[in-house]
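The complex is shown incomplete by one protein chain, all other protein chains being positioned as in the whole.
Per-chain residue numbering starts at 1, and chain names A, B and C are given in the order in which the chains are listed.
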Amino acid sequence: MVDKILIVEDLRKYYPIRRSLSEILMFKRGRYVRAVDGVSFYVNDGEVYCIVGESGCGKTTTGRLVTKLIEPTGGVIRYKPSSALARINNEFVVGGYVDYRRLPKKYVKLLRREVQIIFQDPYGSLDPRQTIYSILEEPLVIHGIGNDRKEREELIFKVLEDVKLSPPEEFINRYPHMLSGGQRQRVNIARALILGPKLVVADEPVSMLDVSVRAEILQLMMDLKISRGLTYVFITHDLAVANYICDRVAVMYLGKIVEEADMLKLVNEPLHPYTKALISAVPEPNPSNRFKIREVPIVGEVPSAAAVPPGCRFHPRCPYVMDVCRREEPPIKDVGGNHLVACWLY
Amino acid sequence: MSLLDVKNLKIYYFTLKGVVRAVDDVSFNVREGEVLGIAGESGSGKSTLGYGLMRLVPPPGRIVGGNIVVSGRDIVSMDEGTLRREIRWKVISMIFQGALNALNPVYTIGKQLVEPIIFHEDVSLKEAYERAAEMVKLVGLNEDVLRRYPHELSGGMKQRVMIAMALILRPKIVIADEPTTALDVVIQAQIMNLFKKIKKELNQSIIFITHDLSLIAEIADNVAVMYAGKIVEYGNSDNVFNTPKHPYTQGLLKSIPRLKSKEKLSWIPGTPPDLRNPPVGCRFHPRCPYVMDVCRREEPPIKDVGGNHLVACWLY
Amino acid sequence: MIAVLYGVLILTGVIIGVTGLSDIVLYNIVDERLRIIKQQLAIKIKDPEQLNRAVEELKQELIRAYDLDKPWYARIPRIIYQIMVLDLGTSRSTLSFSGSNKVADIILERIPNTVLMVTTAVLISSLVGLVVGLWSATKVGSLLDRFTSLISAISYSLPTWWFGMVVILVFAYELRLFPSGGMTTPGLTITDPITRFLDLLWHLFLPVLTLFVALVGSWIYVTRSIVISITKEDFIVVGRAKGLPERVIRNRYLLRNSAPPILTNMILGLAGSITGAILTEAIFNWPGMGSLYYNAILSADINMILALTYIYTLVYVVARFILEVLYVVLDPRVRY
Partner (left out) sequence: MKKLLRNELLRIFLSSSISKIGIIFLAIMIIASAYVVMFMPLDFGLRYWNNPTFWADYPKLVPPEWVNIFLGNKLLRHTILITEKPTLSLEDTKQYILTYSHDTDQLPQTIVFKLNNITFTYTPIIELSVRRPDGRVINLLVIQPLTSGVSERVDLSGRLEVAVALSRFLKDEFNVSISATEVIQRKLEFKILMGTPVISNGYVDFKTLRGNYMFNVFLKSDDPTARIGSVEVVIFGWCYGLMGTDHLGRDLSQALLYGFPVALLIGVVTSVITAVVGALAGVVSGYYGGIVDEVIQRLCDVLNNIPLLPLLIFFMFVIRMNEELRRTVSPLAVIIIVLVVFSWAGIAIIVRSMVLSIKSQQFIEASVAVGASSIRIMFKHILPQVAPFIFAQMMFLTPSAILSEAALSLLGLSDPSIPTWGQILESAFANQAMYLGLWWWIVPPGLLIMYSAITFVFIAQGLEPIVEPRLRKV
């Protein structure tokens, strides 16, 4: 039995919408964007857990919540620490897990050493006015790792070698704009890894890269996972990419997980109508496709997270919509073999 | 008979730091009812090529050589007035990448759709609106979008409006520059279906520019693969996808992750060249697994390897 | 917006209070009223000692009535109330044309004159600025463009009132083409409206020229940068691709989309110019609020200065308010 490194229960994040003056005067109730609306999942130690969904489905917010970059509106996040955090054995490490809500502010820094994030945008995620050296040195300085410049330089050289930016001397003095997209993403990974984390949230790490380097970065991430014993929460909109790297996958729609299964199972036997639509929409480099129309069974577009439809939130677009869907929200149900789905059809 | 003939087209950007050869000696043609896919990664010059075909290259870029012949008339040497009146939108129109900003925010969709009709044809406003309504229905939108403003539409709807606008004068060729890049995958599939419908129902010639080879496979009859400002492989879709010849095309196809297979992915090592001073010889040679001495010295000519399948590589 | 107005009012009140100005003002009012009362009483009470006692009693009463025995912060609500109802006191140095010495009367009389001069100048300069700015924005980097940016730099750096002095020196002293100041020719008794109007125009020319030169540069600059930022938008390229004539691109795409920010600037410019024309009015002796302000300072007429500062602020705040309303009308994106 593998350990669960991360347990998330009923996680919610609502953003208040600023009310206009007329709305305040009309005593309208404050509205919220329900970015993440009751998400539960767990991540096993050493696996790659994928969260797949379209823009605005809440997958990125979930990633931010798991890394404690933002605070949840409700719900529980528990993380199983390995080193420094575990040693401080008091009221906020219960049963071997750190509850994010109970973690005092001064220990958040310790959490940062274990839970890291790789960002999507290779251009915006590196400070344009800092050299690669100072970008990578920053985490070390903040956490007081390395006694002098020489020691820190060794660490930086090591991590640059690890992400295959070699020879490191050639890169440390460059500015981000002097690197290609793929190289920047490696720096991004290096920064996440330099503190030696266990859990890494990868937020669409390849979506802004050219196809020819995507595979290389994915391979690098897989190699690092093995050599460093990492666990990934991999966030992507691209099922084909997920297919290459993920063990288990969750599909999110409008702030909720609608289906979760092993990757292979999800691709081959999707249950939720939305998942089916997503899979059928993925284009393939097969020229015979040009003669046939792709059947994408769903219509319309994702509604705004500020106006979530009642009942099943997918019902306005669902081809199999039933009366119950309009009234009640379907619970998430295990249909066997760890295959969870939230749909009244099952 | 070919509708569009591009010969030795060169588009350079004259920057303070040097000349960027964004499109360098590119030739291809498009026949009636045919969809040409132009594939290339960022910086390959594919978007510049798209703008070049409309003669809309933003400064400091300039067309410095070659011909673009559309139904027998060369638009490179044409004067601006004739080009505007007789070619743009009437013969070649364009669907832009950033559909979010491509519509004028202060006018209704209807006004913007009608605009080209009014300026290019001698039609009454009522008739123009009727045609706009028809076109809007064709791209799968409700007629009432005509009365709405761009900011009231979703991304997918805006892209449909753009497509309707590009088709409104029934041009001979439509250039679609990354028309689905900003869209989600489900919407992308819907838009691709729309393109297929247009191609089939209207027998429309389309130049489809994208970085995503999968999308090209979904629609294109012919494919041109661009690398560092040059076309390195050009031919029938079946040939190019099934028997890619150029090492770059091969590498590119092998690097695409697929949903239904777990075949190991490969990639192309290295980074694309700086177009201010591209490598001597074949521009791909620093990243090529089959590099030979001749590749470092001389640029490979483009060569027919059979069945109108052209490749620029010393291997053939 | 309303909050801003209140904020300004409270700020003014605090400043007036904390600097001791309100004491001076209120004592002025008290003294003024006492003087009148003393005259009236003097008729009834003949005994000077008794008179003085009565006056002193009245004075204490008035001091209490005006809260002068309380610290300044207790008086702020009153000051604000007075300002809001335009109970601005009386002027020491100036009379209105109709002979009133009430500050409110004097100011109300002067407002049209200032508005006449400033709006004329703002209208002309914004029109010219619009045309030239648009023109140079479509030809960025050209000789003309560089020339216009030089012009706008000069105009920005130009002290308006100094330029007014130079204009008087050249046109009134050297060339003797225009009058050096005032609004009408003194002693002009012809009541023929056309002659009067021409006379007014003749007097208006130099101050308007001065303001025009000072304003036009920033107009060109602002228009140019707004239009340039819109030139970079995608829909302009789309417009060109559609094969629309340049004229249509310019009018329907560039100008129409630039209109909201340009209008914003126009209204703020108008409000700003009204306050900015204080010195120009003084130089040209134009009988508006500005020269009133100037004279009030020269003669240390506190009530007048206070009232005018307030009015100028009010003009500005009201302009901002109009602007917010107008923006909603012009830009479909802010209509909810």
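Note that in this section contacts are C-beta pairs under 8 Å (C-beta built on N, C-alpha and C of every residue); 3 or more make two chains touch, one makes a residue touch a chain.
Just so it is clear, the model here is predicted, and its values are computed rather than measured.
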Legend entry - Chain not shown: contacting residue from A:52, A:98 or A:117: A:117
Inset, instruction - Pick out which of A:69, A:94, A:264 or A:322 touches the chain that's been left out of the picture. - result: A:69
Legend entry - Touch with the omitted chain, as defined above, among A:17, A:94, A:142 or A:264: A:142
Legend entry - Hidden partner chain, residues of chain C it touches: 3-4, 7-8, 11, 15, 19-21, 24, 141, 146, 149-150, 153-154, 156-159, 161-163, 165-166, 168-169, 172-174, 180, 228-229, 232, 271-272, 275-276, 278-279, 282-283, 293-294, 297-298, 300, 302, 305-306, 308-309, 312-313, 315-317, 320
Inset, instruction - In the full complex, which bits of chain A touch the chain not displayed? Write them out. - result: 64, 67, 69, 108-109, 112-113, 116-117, 119-121, 124-129, 131, 138-139, 142-143, 173-175, 188, 191-192, 195
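Assume only the chains that are shown with their structure count from here on.
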Inset, instruction - Compute the centre of every chain as the mean of its C-alpha atoms, then state which one is farthest from the centre of chain A. - result: C
Legend entry - Distance between the centres, which are taken as Cα means, of chain B and chain A, whole angstrom: 33
Legend entry - Where chain A touches two or more other chains, by residue: none
Legend entry - Complex interface listing, chain B residues touching chain C: 54, 56, 58, 83-85, 87-90, 93-94, 96, 98, 101-107, 115-116, 119-120, 149, 151, 165
Legend entry - Residues of chain C touching chain B in the complex: 233-235, 237-245, 248, 252-253, 256-257, 259, 331-333
Inset, instruction - Flag every residue of chain B that touches chain A in the complex, lowest number first. - result: 35, 41-42, 154-157, 184-190, 192-193, 196-197, 211-221, 237-238, 240-242, 251-253, 255-260, 262, 265-269, 271-272
